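Every protein chain but one is kept in place in this view of the complex.
Chains here go by letter, A, B and C, matching the order in which they are written, and residues are numbered from 1 within each.
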Amino acid sequence: MSRVERWERRAEWPLLAAALVFLAAYAIPIANPDLSAGVVRACSVVVLATWVAFGVDYLGRLLLSEDRATFVRRNVFDLAVLVLPMLRPLRLIRFVTLLSVLNRNSSRGLRGRVVVYVVAGTSLLVLCGALAVTDAERGAPEANIRNVGDGLWWALSTMTTVGYGDRYPTTTTGRFVAGALMLGGIALLGVVTATLASWLVERVAEAGESERAATHAQVEALTAEVRALRAELADRPGQSPRGPE
Amino acid sequence: MSRVERWERRAEWPLLAAALVFLAAYAIPIANPDLSAGVVRACSVVVLATWVAFGVDYLGRLLLSEDRATFVRRNVFDLAVLVLPMLRPLRLIRFVTLLSVLNRNSSRGLRGRVVVYVVAGTSLLVLCGALAVTDAERGAPEANIRNVGDGLWWALSTMTTVGYGDRYPTTTTGRFVAGALMLGGIALLGVVTATLASWLVERVAEAGESERAATHAQVEALTAEVRALRAELADRPGQSPRGPE
Amino acid sequence: MSRVERWERRAEWPLLAAALVFLAAYAIPIANPDLSAGVVRACSVVVLATWVAFGVDYLGRLLLSEDRATFVRRNVFDLAVLVLPMLRPLRLIRFVTLLSVLNRNSSRGLRGRVVVYVVAGTSLLVLCGALAVTDAERGAPEANIRNVGDGLWWALSTMTTVGYGDRYPTTTTGRFVAGALMLGGIALLGVVTATLASWLVERVAEAGESERAATHAQVEALTAEVRALRAELADRPGQSPRGPE
Partner (left out) sequence: MSRVERWERRAEWPLLAAALVFLAAYAIPIANPDLSAGVVRACSVVVLATWVAFGVDYLGRLLLSEDRATFVRRNVFDLAVLVLPMLRPLRLIRFVTLLSVLNRNSSRGLRGRVVVYVVAGTSLLVLCGALAVTDAERGAPEANIRNVGDGLWWALSTMTTVGYGDRYPTTTTGRFVAGALMLGGIALLGVVTATLASWLVERVAEAGESERAATHAQVEALTAEVRALRAELADRPGQSPRGPE
């Protein structure tokens, strides 16, 4: 295990904690617009602290990696999120990448892991999308998403591609958040359908057991049988002109 | 057959009847807002009676089961529906679980059963969603779903993810019902597509009959043939140095 | 070929012509609300005439069939459309069943035929849905679908499950038409996706040619080879104790 991998393994849980703290400090002022200025400032400080934590993690991995140019090239997304702190909604994307913790050392099969990713990723995307759009829309004069409840309702109806139109973003930032949720919705539909199709194809194939395909192992066993027969014949008195293989 | 299974088998039809009576007693006051107070009270009594029937069923199964802790753990959903009687829409979910009666002793293949589940489950979800949302919205001041007709129309356009936005829930309960219908719609799309894909993959494979895969049984027959040959050779005068297998 | 089949074969093209005439006579008064009363009456007469033609076809098939009870049971849908002439939109469904003419004697593969059905069925459903909804909505006081152009636009946005909500039906008949289009849209999405998935699964399998599955024919050839070997050995001087198979 390289030094970078050791760092990443040790940093995993602290980073997850930092991300949850960040989510709370990000969500509280959005959910409670009437907070006193002091609490809002405290939340900003906490957000800044988690930002520093992620920066330290990035620097640590960069310094420990053997080939730093490759590291920068492969983690360009991490760098972008770090150095573009004005893109507040973007920082929430970090959570999706942290989903991998959920699936570490999992004993589930491939489809089981896909289901965990879909449920967790969708919930997180709806939650983060609701927070981000409420944050972006609240100040706008013609906005119709004015609290986190509206934001959650809008995020759910967008993600499922229902789109009633009773709530919709009016600011440019809100529209970008909507775009992310829409693409997430397309992906959600695709993953749900593909998982069901894969499961159904497999079950239907199993039902037709009498038509079960010949396996690789089965043909290999047969080949061994034929080879044994040939070897036996070669050892007999009535000798073959060619020797055994 | 264990005692719990015997109980479940005998309770199946009474429970289905109780569920249908519950649906009727739940639907009548929602569909007719101008009923006399007496009829509404009678419906409440019937709803209570069906609730008691489900409670008796739960208790009976609990007492008859060999490992009660396991039983409680495995039927936590049944318990939740029983002890949370304020979650009126939730009680309608019970119907979906009763769908299994429809498919008992079925001679259909896997895909046929999936089709039955989809058609029955979708109809039931639209019906129950329409009732629940009408119940939740009727009292709200800004509501636009005011009778069961509106509710059915809204439920259908939500479940198919069309979402015109001429009708939409405004209360929190109504939005939760909407969420259930949206997720049901995603599942509906997924199941329809997956069933079609599975059917099409199979039909296309059958069309290419000349490329039919070698079957397990076929290779087993061939292996028996080779073994017979080897046995025959071993029995011959010009003896093999090794004996027959 | 039974007498019913002969009738059906001969009636096919006249019925298709009758259906097209019906569509025209049905569409003209809907598309032109300001027609003189005489033209509208002429269209009604033509609609009635095509209805008679379908009735004659039904009676003819009924009289020629060997088992009339079975015939009625199997064609209950045809009968319903005939005796429920007030269900005007329903009569348009007949077109979908006539699609089979398009695919008769087709040299296309299964997926090619699916594509033809999807394109023709979708176009027909959008067209008929637009006509039916315009017919149903025009008279309603709060309707927002007032001409065939609006109807087509609404039908397209419903079928694709986009559902802007700038146009939507307000009458019960219109909402039933919408339901048919929504379910058609779900089916459209499902068929498009399933056809693509089936095509992609096949192409990806072909790409891995070196992993091509063993075919049934291939193993049969091998079995014949082994049988020939066994027969040759049995014919040899050093006789086997058991005779040839």
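Everything that follows uses one rule, which is that a residue touches a chain if its C-beta (ideal position, glycine included) is under 8 Å from a C-beta of that chain, and two chains touch if they have at least 3 such contacts.
Keep in mind that what you see is a predicted model, and the values were worked out from it rather than measured.
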item: Which residue of C:Val39, C:Ala80 or C:Leu196 touches the chain not shown here; value: C:Leu196
item: Contact footprint on subunit C, counting only the chain that is left out; value: 149, 153, 156-157, 160-166, 188-189, 192-193, 195-197, 199-201, 203-204, 207, 210-215, 218-219, 221-222, 225-226, 228-229, 232-233, 235-238
item: Those residues of subunit A which, in the complete complex, touch the missing chain; value: 109-111, 114, 158, 161-165, 168, 172, 175, 178-179, 182-183, 185-187, 189-191, 193-195, 197-198, 201-202, 213-220, 222-223, 226-227, 229-230, 233-234, 238-242, 245
item: For subunit B, residues in touch with the removed chain; value: 161, 163-165, 193-194, 197, 213-214, 219, 238
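Heads up, the rule we're going with is that only the chains that are shown with their structure count from here on.
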item: Distance between chain centroids, defined by C-alpha means - subunit A, subunit B (Å); value: 29
item: Separation of subunit A from subunit C, taking each centre as the mean of its C-alpha atoms, in whole Å; value: 40
item: Numbers and ranges of subunit C residues touching at least 2 other chains; value: 161-165, 193-194, 197, 213-214, 219, 238
